[in-house]
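One protein chain omitted, others in place.
The first chain written gets the first letter, and so on, giving A, B and C; residue counts start at 1 in each chain.
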Amino acid sequence: MQEWQFVMPEKKHKKKFFGNLKAEVIDAKLCCHCAACSAICPVYGITAGDKPIEFPNWVKDCVDCGACVKVCPRWEYKPLNGVGNYVEVISAKSKRFKGQDGAMVTEITATALEMGLIEKAIFVSRDEDWRTKIVTIRDVSQLYDRKVTGTKYCYADSIPALKEAILSSKAVGFVGTPCMVSAVRKMQNSFKKFERVKLVIGLFCTENFYHHQLSEFLLKHKNVDLMKATKTDIKKGKFIVRFVDGSRVSFPVKELEEIIPSGCKVCQDFSAVESDVSVGSVGSESGFSTVLVRTEIAKAIVDKIRERGTAEIKEPDMGAVQKLCDYKIKIHPYPPKKKEEKKEEKS
Amino acid sequence: MIDEILATLMNVFRSNSMQIPLIQPIVDYLMQIPLINILVALILWRPFFAVVIMPGLAVLLLYLLYIVWFERKLTARIQWRVGPLEVARPIRGAIQALADGLRYFFQEAIVHRDAHRPYFVQLPILAFIPILLPIAFIPAGNAVGIKTPYAIQLIVAFLALIPITIIAIGWASNNRFAFVGSVREALMYVAYEIPFIIAVISMIYLYGSGDPYVAVEKQSLVPGAILNPIAFLVFLITMLMATSRLPFEIPEADQEIAFGPFVEYSGMLFGLVMVLAYEKLYIMTLLFVILFLGGWNGFYFEPLGDLNAPLCLFIKTVVVISIIAIVRSMYARYRIDQTLRYSFSWLIAFSMVALGIGVVLGWIL
Amino acid sequence: MEEIKIEVPVEPPKELETLFLPIPKDYVEDTYRKDDFLILVGPQHPGSGHMRLIVRVKGDIIQEVIPDPGYVHRSMEKLAENRLYIQNIPLVERPAIMDSANFNLGYVRAIESAMDIEVPERAKFLRTILAELCRIGTHLYDAAILAVFIGHTTGFMYPFGIRELICEALARMTGARFTSSFIIPGGVRRDVEEKTLRWVYDATFAIEKRLKSFERIFIKNPTTIARLRDVGVLSKEEAIRFGVVGPFLRASGVEYDTRIVEPYEAYEEVTWDIVTADEGDGYARFLVRVNEVSQSLGIIRQCITSMPEGRYVSEQICDDVKGNFFDKFGNLVLPAGEYTTLTEAARGTLLFTIVSDGESNVPYRVRIVTPGWLYLRGFMESLKGERLADLQAIYGSFGYFPPEADR
Partner (left out) sequence: MKVEKISRSPIAELKRHVDVIQEAFKQALIPDRVTVEYPRERRIYPDNLRGFIVLDRSKCISCFRCAQICPANAIQMSLYDNFYPGVDYTKCIFCHFCVDSCPTGALASSNLHDMAFRSLEEMKVKATQMTRLPTIVREDKQSVEYFVTKKDWKLQRKKELEDISVLRIIPRIKPRRAFCEEPESCLGCRQCMEVCPHDAIVMERCEITLGGEVIGKGCILKVTEKCVGCGLCVRQCPMQILALKEVE
């Protein structure tokens, strides 16, 4: 005879829980497409992917457990902002790996794998068409693939992969945007099993895109075929696409305004406040990444990197990070203003 | 008018009829009934009896039923099996061949599109003419179809016609395997016919005549097999080759060329071509018994009268065939080139030796 | 002798165009222009097995044989990707059900190498007995097929009669007459009683006695020797070049046996000889296998007399298979990687490769390279220059088994 208990979240509407989620988050244009609900759903009914979150036939199939509500970072949304607490901040460049800038995400993951802190890590790779693809990194050698490293600027179903990973191993590392980091933290609060996620690496983020919208926009307005691209980047307010032959196309990020998903328009968290370590290019010179170390485990990893000397380390410019954090609060007000405002371009 | 003809026929039949004391009372009783009596007289007329009853067609059918069953049963016994059993279990499946025959009879005989239709259907039936004709010349004591001093030569001549029909069957089938089989049959024909004829000629020299009566009479003391054992051996081997039995089952070779000339046959036509070799074996064994095993010399029971000689000949034939049947489970198949090499070297050499012995012994006797 | 040329325009038969043949039209026309002849042996031919042989003959001499295998292809490798690792065991036995234990053993050893399981000694000996019983069974089956291919029906029946004892031994040990699925990762499924092992020991002598009968009536039969000797000769160099494996390679004088080169199970602990021959002809191939049967009988006897006590399944897996089968094997997940094992199956080297992605409980890829597929080339080459009647004799001497080759 054994018994255990669980708490059901409060319902705001007299519907099943997914109905509540749909009404409060998805239809309210708050959904950040982190796919945490899709991961946690016990009947695997919630679909993510390259389209808005939905649950076909939820009226019938939803088991009304409330798990999706418990993990949703935008349920009862209180925007996080600012740089957040940090123990240490460095600007660094990996000597081993080639990545978006300093390849510090790759370096930190590799070091954590080598230290045995994590057994596997969830990364986002891409195919020829720049569609995102989840890869599970078990071995450092997998990280030398140039498709694994580098930013994709598209939504990826990392958290469903994360859930599968925690079921089969004891310590997992994770890389994600600030909203995904919030979702993982919320999962860890609700369900003990998610404490197996030992390392959460946050990425500096202003906005993210649906792949089909981004590629269609680029093809239509800029005559850019992502199939031939080798690297995408946002630098100093410009969206840059590099090609195999070395040529590049760049245009202001502002032009992408029309395809920014609604969820991103209410997000004020630039530097992944809840993560163990945040990484981004802002605040460092070209080819270097800014690393915001927030917790003990991340500190241990960065100390190890420093000790082994696998990365060049410099002083970062924290002013630029702070500036961009403030800028994000400004452009993404919450609750959203009814009227669209012209935003200044940041140089 | 009819009465006269009947009376004449009756006289002819009665003057040359089989004398069997055992069934004489029944015959006498039947003779009193009109119309039946002429039938009985016909049956007992010696030439008719020899050709149609014994050692002719009637016992030939009986022999076919027996040998097909016996061969399967003996092979099964050697091969640690039971053999045909479920058709008529109390008599150990003895009517299996009859059941097979019935099944063939009611099965559809398929003539395929590319075959030469008239020849394809006619040839299996035509092949029976050279097989059945020798029966008329094979004597069994007093019962004889056509009495001639050249009977042995005639039988050999008719036997030589059979392969031609088989080659024609292969041609009419219009099939690759049938073609290969026909070619093999033709090659085999050349290979076995020469030593076979020489072996027979050696015995004719030995007996001094082609008359079976002379041959049987000369063997009353010592059978031909002991007089000329080499001719006996050559005759035995060529008999296996002529009837395409293992180890010389080369023209048919079901694993290699899928029954060779007969690959396209089915139904009753297949039944006919299948028994062809068995019938040829029967005729050749009759000749073999007459030439080497003393023909109808043997037992004599008073009550059987004239029936003794045909019965003796038939029993000897069946016993010889039953012993030959064991060869089937002993040997694998030789290759065509090996067979040709053996027959053109060893067999012809042996048959020449046999001829020499025959000439010498014939001169002495 | 002067050759007489007769110009007869021969057109290729129409059926060669209408049938699906794996040969180009030019080849057919070329054949008929050169006064050759194409014979399609199979697949509905009593002496072809489940395959088609396109035989080009000139007169009675075979010029070239083009094999057309694949009539019994069952996509084993693809099917294996959709089943649990343990559910694949009955599947991988199916390519050659006569040789099931060897196929089972190869697959299971690949899993064991992936999971790093140490197999207990007793299980190793039991597996060796099973593998050798299946080897004898396969050799007897091939001898029977050879016999019927050259027209010797008694030679067909005797091996099948003797094989009944093998089936009975397998039934007593494992519960099934063949395809026993008895070898599992970590050992075997059940312990075998002493009484049964004693029976198998006696049976090996009974088999030997019956084999003497078989030897007199078929192996040493003059017609068998005449049909097989100097037929389909593969020299040592040719056999190596064409990639012939197993007893057929050994018949050409190459001492290669996976059981010696990479010993597995209990083959190191028993003494036996590697059987070879120099001739490389059909009869040598047959005799090598006949001699291997007596070697196998010796291995079985040694295994039974020196059978160690102990566990029949590794303690890394479970104490007792009965009742735990699903719990222990149902969700087997192999670590990511590629695992390859070589096994000496009855007809030659058998390769199993399992590729695992480390996450799912089904294999990512299973590769089976069966011996039949490996020596098909050598088989085709050895046919060149022989007579049409030798086609079946050489076929039988190779014991080619289309279901095994086609998988």
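Keep this in mind: contacts are C-beta pairs under 8 Å (C-beta built on N, C-alpha and C of every residue); 3 or more make two chains touch, one makes a residue touch a chain.
It should be emphasised that the depicted structure is a prediction, and the values quoted were computed from it without experimental measurement.
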Practice task
Counting contacts across the entire complex, name the shown chains the missing chain touches.
Solution key: A, B, C
Completion exercise
Contacting the left-out chain: of C:50, C:210, C:311 or C:377, that is C:210
Completion exercise
Considering the complete complex, of C:237, C:278, C:315 or C:338, the missing chain is touched by C:278
Handout entry: Identified contact with the non-displayed chain, of C:126, C:144, C:270 or C:321
Key = C:321
Practice task
Considering the whole complex rather than only what is displayed, give the residues of chain B touching the chain that is not shown.
Solution key: 74, 77-82, 85, 326, 329-331
Exercise for the section: Identify the residues of chain A touching the omitted chain, counting contacts across the whole complex. Expected result: 1-10, 40, 42-44, 63, 65-67, 167, 191-194
Problem - Touch residues of chain C, complete complex, unshown partner - result: 83-84, 86-91, 154, 161, 164-165, 168, 171-172, 174-176, 179, 181, 189-190, 196, 199, 202-203, 205-207, 209-210, 213, 216-217, 220-222, 225, 229, 273-278, 283-284, 287-288, 291, 295, 319-327, 329-330
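Heads up, the rule we're going with is that only the chains that are shown with their structure count from here on.
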Practice task
Can you figure out the chain closest to the middle, judged by Cα centres?
Solution key: C
Exercise for the section: Spell out, as numbers or ranges, the residues of chain A touching 2 or more other chains. Expected result: none
Problem - Of all residues in chain C, those that touch chain B in their complex - result: 37, 39-40, 45-47, 60, 147-155, 157-158, 161, 217-218, 221, 223-224, 226-227, 387-392
Handout entry: chain C to chain A touching residues, read off their complex
Key = 333, 336, 358-359
Problem - For the chain A and chain C complex, residues of the former touching the latter - result: 136, 138, 164, 168
